[in-house]
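The complex appears here minus one protein chain, its other protein chains still in place.
== chain A ==
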Amino acid sequence: MIQVESLYKKFGKNKVLEGLDLHIQNGGIFAILGPNGSGKTTLIKAILGMVLPNKGKISVLGDSIKNKWKYRQEIEYLPQIANFPGNLKVKELITMIKDLRNKPSEESHLITLFGLEPFLDKKLANLSGGTKQKVNIVLTFMFNSPIIILDEPTNGLDPQAVIHLKELIQKEKQKGKTILVTSHIMQFVEEVADNIVYLLEGKIYFKGSIAELMKMTDQVDFEHAIATIANTKTNA
């Protein structure tokens, strides 16, 4: 479904991705983990075509994405920082994205689920960070696309909203979708993810299930297992 072959990307002198290979098959939830600055967001943005790689090839649904844009119709993306044009109302933003995507959408139950009705007529600039993130989630989940990419989806959410989000993710998984998630909250990752992709120094250091990861690192606790990878690499 998503194929990344020897991807290189540097920003100025800062080499972020150094020959990254990643193959993601159909269906399932993949957590992309790694220390700060390991290139998680760069990888995601490269898949979305927002960051242009220096070298390497990315294919989505079997086709190379180079100079293409229509494939983004098949991807829903939740950006890390929910920045929206401030002078738009929530309602207008939703209508606009629907108009731009030109696809059937079902936003009403999501709006109810996250309790956004009272905010529909408010301008986005006046919303709190958490509410903005909820709007962000509604925009991401209201379409029916085979690939969903979530960059730090739990940012700023209250516990109840996190529970709803987890349910949503599971529901989408059951529809056979491919979901990529990044998060710094290991508990969240442990609960939702089927597979872990661990990025370190611009490459994939580990790819497999949580059970495999714990076996490899000799840890019983997921959070410690992740921390162990980071340590072994820096000590070596």
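We adopt the following convention: contacts are C-beta pairs under 8 Å (C-beta built on N, C-alpha and C of every residue); 3 or more make two chains touch, one makes a residue touch a chain; residues count from 1.
Assume contacts and distances are computed from a predicted model.
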item: Identity of the absent chain, which is to be given by its UniProt protein name, from "Small-conductance mechanosensitive channel", "3-methyl-2-oxobutanoate dehydrogenase subunit VorB", "Cu-processing system permease protein" or "Heme chaperone HemW"; value: "Cu-processing system permease protein"
item: Residues of chain A (touch criterion as defined above) contacting the omitted chain; value: 11, 45, 48-52, 69-73, 75, 77, 79, 83-88, 96-97, 99-101
